[in-house]
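And then chain A:
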Amino acid sequence: MLVDVALLVSGIVMIAAGIGAVLARSLLVSILLSGGVSLAASLVFLLMGAPDVAMTEAAIGSGLTTVVYLYALARARQPDEEDSDPLGNSVKGGR
Partner candidate 1 sequence: MVNPLWLFALSLGAAFLLPLVDRLGRRIALVLVHGVTAAWLAAGLSWLAVLLSGGEAAEFGTAGFRAPLAIVLRVGLAEAAGVTAIALTGLLAAFSLTRSLREAPLGGAMALLMALMGLSGIVLTRDLFNLFVFLEISAIGTYGLLGFDDRKPALRSAFKYMIAGGLASSLYLIGVIYVYRLADTLNLDIAAAGTALSGPAGTAAVFFLLAALLVELKPFPANGWAVDAYETAHPGISAILSGASATALLLALWKILPLLGPAHLSLVAGSGLATFAAGNLVGARQDRPLRMLGYSSVAQVGLVAAVAALARLGGLGDGGADFAAAVAGGLLLNHLLAKTGLFLLAGAVEDDDARGRLAPLSLAAAGVLSAALVGLPPFPGFWAKWRLVRALADSGLWWILAIVLGGSLLEAFYVFRWLGLRAKGEAGEAPVRLGIRSAGPVLAALLLAAAGALAGIRGPVPDLLLWAPWAAAAILFLLDGTPGWLKGLLSVAAAAAFGAAAWDRLDGFRQFFAVMLLGGGALFSIAALRKGGPRRGLHPLLAAATLALGAILVARTPLEFFFAWETMTAASWLLVLRGRGGEKPALSYIVFGLGGAFLLMAGLAAGGWDGGIAAAGWPGLLVLVGLLVKAGALGVHVWLPGSYAESDDESSGFLSSALSKAPIFALFALALSLGAALPGGPWTSRALGWLGLATALGGALYAVYQEDIKRTLAYSSLGQIGYILLAFAAMDQAGWTTSLYLALNHFLYKSMLFLAVAGVIQRTGTRNMYEMGGLIKKMPVSFLSVLMAIIALSGVPPLSGFGGKWLLYSTLIGKGWYLETAVAFFASAVAFLYLYRLIHSIFLGQPKPSQANVREAPVALVLPQLVLMAVLMAVSVFPRLMLDPILALVGDRFPAAFVFEGTRLRSALGYWDGTLTMIVTGGVFALCLVWMLANLHNPQSVKQFNIVFAAERPLRPETTHYAWRFFEPYRKALGFLTRERAERFWDAFGTGAASVGGALRRLYTGNGQTYALHVVLYVAVLYLLLGVL
Partner candidate 2 sequence: MMRRVLVFLAVAGLAWALLPLALGSGVPEAPGALATAYLTDAPADFGAANIVTAIVVSYRGFDTLGEVAVLFAATAGVGALLTRKRLGLGDAEPEAKPAATEILVTATGLLTGLLVMFGVYIFLHGHLTPGGGFQGGVVIATALLLGLLARPESHLSHGILAAVESLSGAAYVGMGLLGAFLAWGFLDPRALPLGRIGSLVSAGSIPVIYSLIGLKVGAELSGILDALKGDRE
């Protein structure tokens, strides 16, 4: 039962981080939050008796994927604000 409560709490954390990742205006924050989702998920996996999966999720989901995102973000010369045009001028409200 205790494990269940822990799972539930982690679940709530994940959902919150997930919503945050979707809502955040800053892509960097978004990426980090989505990495957070994965990290929490790997905790969940560990609690469920799946250490293999937990390791994989931690290494790939929260580690490597985040790095790939950051590299891509840097390579794309993408301004951090999600609704900016290529030159970096904010076009907020222009939709």
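Convention: contacts are C-beta pairs under 8 Å (C-beta built on N, C-alpha and C of every residue); 3 or more make two chains touch, one makes a residue touch a chain; residues count from 1.
Regarding candidate selection, all candidates are chains of the complex that A comes from, given by their letters.
From a predicted model like this one, the values you see are computed outputs, not experimental measurements.
**Student:** Need the partner of chain A in this complex, chosen from 1 or 2. Which is it?
**Tutor:** My answer, from the options 1 or 2, is 2.
**Student:** In their complex, what parts of chain A are in touch with candidate 2?
**Tutor:** Contact set of chain A toward candidate 2: 50-56, 59-60, 63-64, 67-68, 71-72, 75.
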